[in-house]
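Every protein chain of the complex appears in place save one, which is left out.
Chain nomenclature is as follows: A, B and C, assigned in order of appearance, with residue numbering initiated at 1 for each chain independently.
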Amino acid sequence: MKLRSFRRSLGVNMSIEVTTKPFNPWGRLQAHETSLNTHFGKTGAVATFVGTMRDSNEGDLVQTMWLEHYPGMTEKYLEKISQTAFQRWNILDTLIIHRVGEMHPNDTIVLVAAWAGHRGPAFEACRYLIEELKHHAPFWKRETLVEGSRWVETNTPG
Amino acid sequence: MKLRSFRRSLGVNMSIEVTTKPFNPWGRLQAHETSLNTHFGKTGAVATFVGTMRDSNEGDLVQTMWLEHYPGMTEKYLEKISQTAFQRWNILDTLIIHRVGEMHPNDTIVLVAAWAGHRGPAFEACRYLIEELKHHAPFWKRETLVEGSRWVETNTPG
Amino acid sequence: MTITVKFFASLREQVGTSELQLPVTQPLTVSQVWTQACGNSSLPAHLLTAVNLEYVSCDTVVKAGDEIAFFPPVTGG
Partner (left out) sequence: MTITVKFFASLREQVGTSELQLPVTQPLTVSQVWTQACGNSSLPAHLLTAVNLEYVSCDTVVKAGDEIAFFPPVTGG
């Protein structure tokens, strides 16, 4: 799936990616920061959240997980919440990467990061993005257990 | 400076390092996760905060920064807040790395990370650790400006 | 003159298809689209609805060419 990267005027930088490929969150953060030449010396704070596939859920072992999404709407929704974050907080950059398709325990599901001059906006924007993503972005998890499979019905409350 | 790493029973893992050497926060997070074999498949969430040196403060350009600390008390204080985080939240691991000595704009000053099963405890523990560190850990910044130098008197509110 | 109706996740499995085309000859609400598409049942309250990639309420009126989606509560992240 393609990287949707937005470079806007007024210092608004948001990047969104939905990918079927495994990704290393720390490597991606490193690469993203390397690309932030315009923020050199301006970024005092970055808050990140990484969500990882656990090997059990509701007391059952989970062997694989299938993540379905609504192509088009997903990206549009993630763009919308990124824009809202820039409106609400004094931040410099945001990055959201979300995996879809089949994955295994310990695989990274999602990465959210917010860069800012100071830590308050960085933390608040990061938390906002992951909460909005979890509650509203059109993704659905299906777990394969030792016997059979099931759709996950609700997320853990934040 | 040496790495103080604590491996306790009951799944309590906390690591603390105070270092004069530049460090790459994403590389260190990657390395730390690689060492977390015991949490494979158990960690659903990690929240991190990275603080970076900005090139200006209070309207003045900053060329270099000197970070002084109180050796011994610093590590003891960081251990104390890490232990408190484990008491308050259901977390699996914490990592704190703080730079001291001379540094330059865009250098990483501090890294704080908290691993947990779920995102609520990860975020809350991470935020707690950086706030306690900023408000109470015995570090002091001295900035070298274009002309002269000065001690930083207060941190930005969280 | 048709609208596209999409279903996702567990709902897709229950309905038995991921997408269908529905002929429209007059304005329809999202609820009416559901009823026509899914054999006269009424729209279950827990389902979410989107028109042209944006969340909408079930009384939103759709027109030919629109893409209407029905899906269960989301579980990403």
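Brief remarks on what is shown
Everything that follows uses one rule, which is that contacts are C-beta pairs under 8 Å (C-beta built on N, C-alpha and C of every residue); 3 or more make two chains touch, one makes a residue touch a chain.
Fair warning: this is a prediction, and the values are worked out from it, not measured in the lab.
Across the whole complex, the hidden chain's contacts among the shown chains comprise B. Although one chain is not drawn, the whole complex shows that of B:14, B:62 or B:137 it is B:137 that touches it. Within the complete assembly, residues 51, 67-70, 72-73, 76, 98, 109-110, 130, 133-142, 151-155 of subunit B touch the chain that is not shown.
In this text, only the chains that are shown with their structure count from here on.
Centre-to-centre spacing of subunit A and subunit B amounts to 23 Å, using the average Cα coordinate of each chain. In subunit A, 51, 130, 134 are the positions where the chain touches two or more neighbouring chains simultaneously.
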